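The complex appears here minus one protein chain, its other protein chains still in place.
Letters are used for the chains, namely A, B and C, taken in the order the chains are written, and counting of residues starts over at 1 for each.
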Amino acid sequence: MKRTVPLIITATVGLLLIVANFVPALSELSEDGTTFFSIIAAIAFVLGGGSLLKVHLKKLSDRDRGWAYSLIVLGSFFVTLVVGLFKIGAPPNPAYPDKPWAGGYNEPGTFFNWIYEYLFYPLTATMFAMLAFYIASAAFRAFRAKNFEAILLLGTAFIILLGQTAAGPALTNWIPPDGPFAGLRLEELSAYVMDVFNTAGSRAIVIGIALGIASTSLKILMGLDRSYLGGGN
Amino acid sequence: MSRQAIGVTVVLSILAALIVARSLIGDGSGRVYTRTVTTEMVEVRLPASDPAAVDEEQARQGQVVTEEAWVPVDSEEAKKYASEGAATISWTSRKNVPYSQVRASPDDEGISFSWSQTLGIWLAALLTLAIFSFLYKDNPIYKTAESLVVGVSAAYWMVVGFWDIIIPNLIGRLAPAFVEANFTPGLTDLEPQWRYLIPAIFGVLLLMRLAPKGQWLSLWTLAFIVGTTAALRMVAYIEGDFITQINATIEPLYQVVRNADGTTDGYATLWASIRQLILVVGVLSCLTYFFFSLEHKGAVGKVARVGIWFLMITFGAAFGMTVMGRITLLAARFEFLFDDWLWIIDPNKQREVASVISMITG
Amino acid sequence: MSRDFKDPIRSRLRPGLLAAFAVLVGGMAAVAAPPPPTDVEATDRPWDGGGVVEVTWSAPDVEGLEGFQVWRAMTAGETLAARSKARLDALAELKQTAYDNEYRRLVDVEGVAPEDARMAADKVANLALGQASLQKDFGAPATATDDGSSLILIDTVGPETTSKMVPKLLSADKDGNPVEYAFVVRTIAKDAGGDIEYSGYSTPSEVVVAKAQFLNLTRAPLLIILLMLCGAVLYFILKARRGVALKIRTIAGLAAVDEAVGRATEMGRPMLYINGIQDMDEIQTVAGITVLGRVAKTAAEYDAPIEVPTSRSLVMSAARETVEASYLTAGRSDAFNPDLIYYVTDEQFGFTAYVSGLIVRDRPAACFYMGSFFAESLILAETGNSVGAIQIAGTANPSQLPFFVAACDYTLIGEEFFAASAYLSGQPEQLGSLKGQDMGKVLVGVVLLVTVTVATIGAVTGSESLMDAVAWFKSTVLSG
Partner (left out) sequence: MGFFERIGNLDRRWIFLLMGLAVAIPIIIIDVTGFIPPELPMPKAKSTFQTLDDLPAGSKVLLSWDFDPATEGELGPMANTFIRQCAQKGHKMYFMALVPVGAQMIRSTTSDVIGTYYPDLVYGEDWVDLGYKAGNEAVVKTLVTDFNQMFPSDARGEPLSTIPMMSGIKDLTAFDAIVSVTAGYPGCKEWVLFASTPLKIPTVVGCTGVIAPQMYPYYPQQIQGLLQAIKGAAEYELLVNDWVRRDQFRNTLLAMGVEVSGEDSMGDLPSTSEELDAWAGDHVGKGLTEAQATEVRGFASEKKAELVAPVDAPEPGLFLEAQKRMGPQLSAHILMLVLIVLGNLTYFVTRRRGGGR
């Protein structure tokens, strides 16, 4: 019972949605499926929030190493949640100023927007920007011409990187742009690499992925792969 | 204290001293000024905007069909239609003022120093530095920033999920009249759509996980989700990726390129044909690499090796292409620090005289 | 047809529509131009998802034929919309005129103050509007003219064509009533002087409804491709079940999984498993969960702790189920600690910040990145590398593969990642599915080789029929 009903649900829902592709009367089902998912995922926030609270409250009550950081997590979590859910500081909606809950929760002027602007955005954007540093260290450490494959990888990266600065095109500017060797100008060369080699490689990867996804989906729908239900083998 | 710790402390102290010094030189740094704006709305009865809504009987009696609306007090509509003693609602909000304006009119009463936003700028700048400090090593400052970002962002997405998904898509579908009355006035479709009980039920089943009994019911929700995902993705990937990519590859290997006058351009034809040939060879050899039931030996091994070459070129190219965008992101963070916070640079010429450099140069 | 009489607007419009045609057809006689096509017929395309009608006609016998123009008449709904828009425009204009006149009269002639004049003028204008709005039919409908404004040009086709598939039609209107379409065709021909001339409009076709049938057979090629791919996978799964041994090549990254778990045990340090940052609506996440089940089983056998921070609440739920079951299978359910599988935050870079810190502090011996990753891939992999962890990654996001390839010890590239779950399970039927996937690749190879060869021969020899065959294949079978 514990395992059978879920398998029946998976198979039924899956079959219905696949059939919907070929039966016009059911064509709206796939859109519904996507909306339903987003709703369930939003409800699941209760579980995520519960997990977050449990982890950090435990650290706090155990006085674990670094419990003060758990206090920061919990504090910032609750403050953000409260100001967001209760729309604290939200200006009225100009079209309906008489309805107190009609204003936007993230309008400029709300406390929630302040948190977004001065906490959320700088923190996440800086984390994103850290990538530039890691790219440099990866280029230094990992791009070594150990074998022919590695030479291809770093050689291509080299050409493309060069082609994206003003220096690159300047190096090959002496090649006449209309002649037979125009293709060797750096900007043309990097365009050619992207256009031909990159397209070929990406196409094969994408075709392979599609096959992998089809086969994985099929196994899931047939109940062969049910690890997500805790039925690994 | 270890030698390293002393070094770090010294560097940090110097930085802090520099920042304090910067704040005291000239116009200082990192400040925001705002102008208070008052919005005042008045309730009026406007003639119905849609002439077709005019009722025949009322019209015959010379009555005008009207609808209630709120308009700005100083608008044309308000002057035309507002009656004596009509309800008004007013509130204030604040608008940022560039520093150049503050300098130009220091006596303007409407402009005031914004504590909250100035504090925000400083906080954002310090947190930016806190994250960067991780590059040196893990440290309490980074841990503080990390805890903040986890707490804030977890709550952020929950709030977004509540107001942007639960309210409009779930409650708004099951109890539209309630949502219309409270949250989104102007909603037109007020009929409940009962099929949205399905996600509601599955959502409740999922939460059974928290209940003392019947936790296994949450598996039903997972089953529903995974079944939906598998079916939608299978068809989407086969239709959108598999078929279209094959379709795009089917082109003749002989690609004629013509000049404007209709003659064949020899070089271009050759290049285009080679391009097409490489493309087809590349796709086929890469696919061979992904073959699972054949060991990479002999002829298969050789073709698969060519496939790896193509993959490596693909990866190298993708790497190079991605770098550019990432560096722009870092530059944008530095621009924030130098421009909005420290007022060292001034790309938008807001502070002219305020800039440190122009102060030094006179 | 009985519906028409229940609906007053429709029944009123119907004669109007035909009248419009009568005008058009009548006007045609005056033009000394090529004759219009005859026998114009419109039929609903059978077995489709609706919205497509095929129009056919007989070409007239005329010198210098250049092609045909296919037009369709506005539907009842469109005519109604056009008429009501015209009516609203007229009403609005009428109101504005009334207002202006009254306002000027009050201010200029009677010397009323502008504020008061506005109010008074508005009352007059609204009265005028109210009276005018009693008149429901506002002037003649703009459609009954022979300037073609009631017709919509669909396409111009060449002289050898005598049929046209008209797509993007409506099957039913908002209320579910069928929408009726009628079509006319014009001849385009060159006159003796070489100038392009158009014929008048042909006799309109009978009205047709672009119905949706129960089955949409225009999507049959997709169905066949799906059946072929799934069939191949099923065939080999069943074959494997019957006990036929299937050989699968070694995948380097997968062989390393056991090694990584072993090493973590030796070093007495934990393992970190990141299941991507997407939710359960992404197959990669589900595939990552499957691999997690296998890794957790090995971990349970070795008694090595495995930590799974997740970026989505649902993924946390599924991961807990999987890991718990793995510990159960390994006979170590007492060692299962659900608190090691926890939710962090949905935010991509909030999650990244947390995991980076975690890696540096806990110094895991092994890191697994299995799922859908984006820009955080390199941050995580480089941080893991800096603490000397053995790292295995698998993703189907092509743009992130270069970063994993550069920074990890082993990377499962695209399809290999999906193969991992089958491979790791070691079940014969799962291996069968891999063989089935290979058949899919064989199919792709054969199709590509054949069609490209045919297309090339066609291009070199200039054979139209070969080119047409390839074009047909691309547009029908591989329509996507």
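Keep this in mind: a residue touches a chain if its C-beta (ideal position, glycine included) is under 8 Å from a C-beta of that chain, and two chains touch if they have at least 3 such contacts.
Just so it is clear, the model here is predicted, and its values are computed rather than measured.
S.K.: What residues on chain A make contact with the chain left out of this view?
M.R.: Here the touching residues of chain A are 128, 132-133, 135-137, 139-141, 143-146, 154, 157-158, 161-162, 164-167, 169-170, 173, 177, 187, 191, 194-195, 198-199.
S.K.: Take the complete complex as the reference. Which residues in chain B touch the chain that isn't displayed?
M.R.: Chain B touches the missing chain through residues 132, 135-136, 317-318, 321-325, 327-332, 334-335, 338, 344-349, 357.
One rule holds in what follows: only the chains that are shown with their structure count from here on.
S.K.: Mind checking the centre-to-centre distance between chain A and chain B? Centres are C-alpha means, answer in whole Å.
M.R.: Taking the mean C-alpha position of each chain, the two centres sit 12 Å apart.
S.K.: So the centre of each chain is just the mean of its C-alpha atoms; given that, what is the distance between chain B and chain C in Å?
M.R.: 23
S.K.: Please list all residues of chain B that touch 2 or more other chains.
M.R.: Counting only residues that touch two or more other chains, chain B contributes 131, 134, 143, 145-146, 149-150, 152-154, 156-157, 206, 209, 219, 222, 225-226, 228-230, 232-235, 238, 242, 246, 249, 280, 283, 287, 290, 311, 314-316, 318-319, 322, 326.
S.K.: Can you pull out the residues of chain C that are in contact with at least two other chains?
M.R.: 222, 226, 229, 280-281, 283, 286, 314, 317-318, 321, 343-347, 349-350, 353, 375, 398, 401-403, 405-406, 413-415, 419, 434, 437, 441, 444
S.K.: Applying the document's contact rule, which stretches of chain C touch chain B when the two form their complex?
M.R.: 84, 87-88, 91-92, 95, 115, 118-119, 122-123, 126-127, 129-131, 133-134, 222, 225-226, 229, 246-251, 280-283, 286, 314, 317-318, 321, 343-347, 349-350, 353-354, 356-357, 360-361, 375, 398-399, 401-403, 405-406, 413-416, 419, 434-435, 437-438, 441, 444-445, 447-449, 451-452, 455-456, 458-460, 470, 473-474, 478-480
S.K.: In the complex of these two chains, what residues of chain A are touching chain C?
M.R.: These residues of chain A touch chain C: 18, 21-25, 27, 34, 37, 40-41, 44-49, 51-52, 54-55, 58, 120, 123-125, 127-128, 130-131, 134-135, 137-138, 141-143, 153, 202, 205-209, 211-220, 224-225, 227-233.
S.K.: Please output the residues of chain C touching chain A within their complex, sorted ascending.
M.R.: 49-50, 212-216, 219-220, 222-223, 226, 229-230, 233-234, 237, 279-281, 283, 286-287, 289-290, 292-294, 297, 312-314, 316-318, 321-322, 324-326, 329, 339, 342-350, 352-353, 375, 378-379, 382-383, 385, 396, 398, 401-403, 405-407, 413-415, 417-419, 421-422, 425, 427, 429-430, 433-434, 436-437, 440-441, 444
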